[in-house]
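Before I ask anything, let me first share the structure, which is written out below as structure tokens.
A single protein chain has been removed from this complex, and every other one stays in its place.
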Amino acid sequence: MLQLVFLIPIIAGIAVFFLPVKIGRLAFIATALFHLFVTALEWFHVTEPLHSKYFSNTPEGMLVLAIMSFLFLFISIYTVFYMAEVEMTKEPIFNGSMLLFLGAMSMVAIADHIIMLWVAIEATTLMSAPLIFVHRSKASLEATWKYVLICSVGIALALLGCFFIIFSMETSDLHVPISFSSLNGVAAQLNHVWLKAGFIFIVIGYGTKMGLAPMHTWLPDAHSEAPSPASALLSGALLNCAFLGVYRCHQLMFNAGLGDYSSNVLIAFGLASMLVSAVFILNQTDYKRMLAYSSIENMGIIAVGIGIGGLAAFGAMLHMIHHSLVKSSLFLSAGNILLGYGTKSIDKTRGMLRLFPKTGITFFAGFAGISGFPPFGLFVSELLIILGAIKAGRYVVITIFIFSLILIFAGASRLVLQMVFSEPENDDKLVPERWTRALPPIILLLTSLALVIWLPDSLYQTIQNAISSIGGTVNG
Amino acid sequence: MNTFFIALLLIGAGGLQALATFRIYSLMKTIAVSTIIGGCGVGLYDAITRIFQQVDPVVCSYEWLQMFTFSLNIDAVSAFFLVPIFAISAVAALYSFQYMHDDKRAAATANNYFFYSLLIISMALVVCASNLITFALAWELMSISSFFLVIYDVHKKSTRDAGYIYFIFTQAGALFIFAGFGFIYSYTGSFAFEAIAAIPESTKLVAFILILIGCGSKAGIMPLHVWLPYAHPAAPSHVSAVMSGVMIKMGIYGIVRFYFLMEPTSVLFGQIVISLGIISGILGVTYAIGKQDIKKMLAYSSVENIGIILLGLGIGMLGVASDNKTMAAFGFAGGLLHVFNHSIFKSLLFMGAGSVIHQAKTGASNELGGLMKTMPVTGRNLLVGAISISGLPPFNGFISEFLIYYGAIHGLSLHGASFIFSALAIIALAVIGALAGAAFTKFIGVVFLGEPRSDKAANTTEAGVLMGTALSILAASCLIIGVWPDYFVQAAFKASQAVPMISDFAPTSFMPIMTSIARTAALFLLLFILVAVLRKLLYTGKEITKSGTWGCGFTQPTVRMQYTGTSYADSMVDFFRPFIRVQKKYSGINKIFPGKTTYSSQIHDISEIGLNIFIVRPILYLISKLRWIQHGNIQLYIGYIVLAIVVMLIFI
Amino acid sequence: MDFTFSSVSFLSFLAAFALAPLFMGVILKVKAFFGGKQGPPWLIKYYTLIKLLRKGSVYSTSTTFVFKLGPIISFVTAFMLLLFFPFAGLSPVLSFHGDVVMLFYLLGLGRFFTVLAALDTASPFEGMGAAREVFFSALAEATIFVILALFFRLTGSLSFVEYFTGAQTVNLWSESAALILLVVIALFIVLLTENSRVPVDDPATHLELTMIHEVMILDHSGPDLALIEMGAFCKMLFYSAFISCLLFPFHTGTPFFNVIVFSLIMTLIYAGVGLVESITARYKMDMVPNFILTSFALVFFATILTMEFVQ
Partner (left out) sequence: MIHISNILLALILLSVLLSLRSNRLMALVKLMAFQGVVVSAVPLVLETAHGVNFNLVMFFLLLVLVKGILIPGLMYRAVKWVVVDREVEPIIGYHASLFAGLIMIVFSVYVTNQLQLAMLPENHKLLLVAAITTMGAGLILLMARRKAITQVIGYLMMENGIYLIGTALAKQMHTQYVVEFAVLLDLLVAVLVMGIVLNDINHTFDDVDTALMGQLKD
């Protein structure tokens, strides 16, 4: 049963609220494991969805789900040890919300019905709000407020977009279930004007959630104020879910013959995101905000890649996978840094290599990965996007693309080099480094590395299936 | 191919074991150095056999990520570039044994060896890569490993800054290369090298220019060279030797390889490359004259030599475009041979400079002087390096410059623009040659000759035996190639035969000339010895006394009166004034009885200033003006969403 | 490499080597004439050389072996020039296609060591001279290589012997006389520069601050100085001979006649140098680059002209 994927975490999440802390922790990790198991079953199509009207098993959904589930396992392990360090009083609430959040995200990944997808995405906002809220400091309140309000407004607009899509079907006198799978079948007959309008609202709505500029404004605040495990999950899984919503709609547009239009929209938003993040990564003073802007950038890259299509679409999918792994690893490292130094200021976190060598190395490796250096996967995906873009003749796009990549790299590398390699101001460590917290980010990085050395056949096929619906091919 | 892989494996093993055994410092060094040298030896043997024994090119390929093939191919060009990679790396490793001596930084040293071996491997892979993906992958590996090598002294701010600048240039360059690949791929639809020749001429030009920018930023072509004078002084000397001697040549390799693959016919290629060569060569050497930090000066001299190499390649390209086989063959062969020669003498000079800095604890030439007496081995070897790099016979630099001259002079029989470019290339080569002489007389004269200008310089002792040995090996190679150039010239011609047009070009009529040059060089050496003996005879039984230098009537000379590098360079730097920024500070004399007066002069790189004024500052300014976007005001944020909707609905 | 074992070649070479100091005497005589003096004897330079060879030497404590290498190498490189030059159209001892490039680079090697020897003394004056020497010669180098390019354009060869005795010769009597005239003027400027004559340098001045070449050899003495002087004579002879060969077509006519004419022209050139030295003053140091660049401009102009002439 497909729905198990979100039912299990939701039930477990509610249970964790009420369980004692220690048992709750166990249940937390056990659920993560079990979720991964169920996901694996779904991945290989062992079970079929119960209510195929609302849910279905799609390749792109499976990709998002698999990444999410994999990340969640390691993030959950990290969370347990992280929370032990910060001695949080509301740990059950945090863990429970994490599970609920996982449930909502899993729902997004398998939702097929247009409105159901909307509901699930809105649910992710609401479920993740407590995660950001958990410290109850002024800053985290502000971040939560902005997150909830901006995302809700954005997603409300997406609902409008959903209505427009339904209406585009009705104006053409079609009567099929309003799920993506059935709409794709009749896409060519949909009313183009309303479909376009629907697409715009959905891109803006889900784009708000995905962090596309200029709707990205909540993202740096939320990512920097949330506890690091939550930031990792937000960046590594939630953004992908929102992206999935946009992607589904792009598929529809493509099938309706409006692929050029939606591609251009995606590219425009993607480039805007990259430029905006470049503006704020240069001279950034807070490393978690820097990582958050980097997420905006990478979502922009994915949008550009999908927009360009062909080989670039493959690159974009690979980019999504590797970005999730590497960025979560970076956020987990950032959590370790925050524990060690007690500050998010880049200026005050000097000399990591000497004080916190494990974290320092992991953080720098993650940075190299996110900047597209081999042996990490973003190297391949960025290369593919550049190749694909030029093949598609989008020279202006690729010029801006490369320009922003260089700017961002110039901005981020200065900060990271300073953090990792400079001399520490003093040798004070708030909390010593521990393997338990150092390992999860390392494992995530190693996974990205492993996927570069050996891309499993089934993963490769899934990516190909996912992009074939927007005309993406490996040989494009 | 197997021998090649054994070599790479050995080198890699040497680097990896360092990470494991760094707690036993000297054991780690011994194993690392010997294994790397062993691996390089095997690789060198393999490469040399491939050049001279007409072994068929070997291809091997592996599936990678389901969609790519990872394929390697060693042909004549690859083998030609493999020789300096393995040879110089081995010598530099030998040198590093005594150079890396700080056992308090054992872990850093181990890392250094690890990335050193990774750099060698990745460079070998770059030159053997036979499709776009493999090339890109190896290229990036090379970049990142060299980055880690640069930031060995990471606790110094200057080193981190150097690493930062290098990091940006290398990544930006890589993106340009990828864009160039994009243009190739968009026409061929495959990553294979073979199909590149079929793309249309205009695309070739665009792709070539992009690759030229990307590879040029690695090679240090003039406006893109900014990182070189930062990275080379920052890196440990054996690393700067390999980077300057070999790694920047990978940029040249990229240019050569893709030119060879594209087989273009337009004259524009040659003209662009020659123009860049002239700029890099002349300005590079001028800055080398002006800079007073010995490693910075050597870095600029690398820019100059890249200029010479580009002149050779450009002449070759012009030759191809105008169907002049002699010109094409000699241009390419000269350029390639200069790649090889430069790798030898530049690594010699860098390691020598490293020994100087190691012993004197300073690299500022105005604090050095008189080291020939305290460090005779280093001094003598560097003297050889200096003569070689100035392109003077009977050493190797002259051989490659001669080939380029020969090609360029044959280009004079062309018409129109090609004639002008050939003539300009000749003039540029002549000026570069003469100015290089000026730069390196300064180098030797100020650092090794005369009197020490500071206590640091006065209290030096000779560097370690292995360091000296490494230098001597390279110095001897310089002389050997200068006096017996035949094999090396033939190898260069073999490699340049990868250009289809000159694949059947046999330099038969030229080899006698080469022999003549070699004999003239030998004659020079013979006469030199004869005259030296004669001089000895003339002095027999005569009174030879020692005394202070004649001070032209001034009776109390001090070392502070010695001509410094700055004053030596002053008039030459002034001559190039618009292209070189000189900053002078002079307190002036304003009293009847002048008190303490100060004078200082510094030169600044106009590319760097230009980069600052025209790119970095406007961007930073623009960005500072855009920071209001993230204003913190939620109402404004919702306004953005509304604005986005309105704009999108307008463009529906 | 073409080895000419004919006795004529060797004789011409030996004669040139032996007579090099004599020609220097011409300059002194001309200068004396203009100064209204009797001047030193014609053989003054031979006397000087013999005097120097009999002496011992004083070495500065600052110097190293490089200081002693200087005289040897500068002499050997200049000496080798004579082996390759076809004096009076007679075939030289050695020649090969491309020898010009090699020879000018050998001259560069000689300069390299002269300069190093100067820097080795730690004397500020010698350093100053060295800096000037490398700067001015770098500019002159450009002129010389443009001349080589031009000659290749005209003759298709890269060797002295080809220039003056080959199928296509370069001289004032050929069809490209106009170009050659420009070359001759430029070469004369180069001659003055490379041999440190007025108006670039004044070998006879007494103020070290204003010298170029002389100041660099201040510390050399005895046989070392003799070697340097002999090298300088050879170099001067070479440039004069170069110009002479451009002025008259020596590949025609009988050898005997050629030798007479050649000697005559050589004397005239030396006299010309003396004349210039008598009637002009040394330029200000910062005017010298302009002076040398004039020569460059002349030959570059000539080279560009060949685009029209030789198609």
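Here the chain labels run A, B and C in written order, and each chain numbers its own residues starting at 1.
In the analysis below, a residue touches a chain if its C-beta (ideal position, glycine included) is under 8 Å from a C-beta of that chain, and two chains touch if they have at least 3 such contacts.
Values in this document were obtained by computation on a predicted structure and should not be read as measured data.
S.K.: Who does the absent chain touch among those shown?
M.R.: It touches the following shown chains in the full complex: A, B.
S.K.: One chain is left out of this view; which of A:41, A:166 or A:446 touches it in the full complex?
M.R.: Among A:41, A:166 or A:446, only A:166 touches the chain that is not shown.
S.K.: Which residue from A:289, A:319, A:358 or A:414 sits in contact with the chain not drawn here?
M.R.: A:289
S.K.: State which residues belonging to chain B touch the missing partner chain.
M.R.: 627, 630-636, 638-639, 642
S.K.: By the contact criterion defined above, which parts of chain A meet the unshown chain? Give residue numbers in ascending order.
M.R.: Here the touching residues of chain A are 54, 113, 115-116, 118-119, 122-123, 125-126, 129, 133, 136, 138-139, 141-146, 148-149, 152-153, 156-157, 159-160, 163-164, 166-167, 170-171, 175, 177-178, 193, 220-221, 224-225, 280, 284, 289.
The rule is simple: only the chains that are shown with their structure count from here on.
S.K.: Distance-wise, how many Å sit between the C-alpha centres of chain A and chain B, to the nearest whole number?
M.R.: Going by mean C-alpha positions, chain A sits 43 Å from chain B.
S.K.: Touching residues of chain A toward chain B in the complex: what are they?
M.R.: 145-146, 149-150, 153-154, 157, 193, 196-197, 200-201, 203-204, 208, 214-215, 217-218, 220, 265, 276, 278-280, 282-283, 314, 353, 368, 371-375, 379-380, 382-383, 386-393, 398, 402, 405-407, 409-410, 413-414, 417-418, 421-423, 452, 455, 457, 460, 474-475
S.K.: Can you list the residues on chain C that touch chain B in the complex?
M.R.: 1, 53, 55-66, 68, 71-73, 75-77, 79-80, 94, 96-99, 101-102, 105-106, 108-109, 111-112, 115-116, 118-128, 130-132, 134-135, 137-139, 141-142, 144-146, 148-149, 152-153, 156, 158, 208, 218-219, 222-224, 227, 285-286, 289, 300, 303-304, 307, 311
S.K.: Touching residues of chain B toward chain A in the complex: what are they?
M.R.: Where chain B meets chain A, its residues are 65-67, 133, 136-137, 140-141, 143-144, 151, 154-155, 157, 160, 163-164, 167-168, 171-172, 175-176, 178-179, 181-183, 185-186, 189, 619-620, 623-624, 626-627, 629-630, 634, 637-638, 640-641, 643-645, 648-649, 652.
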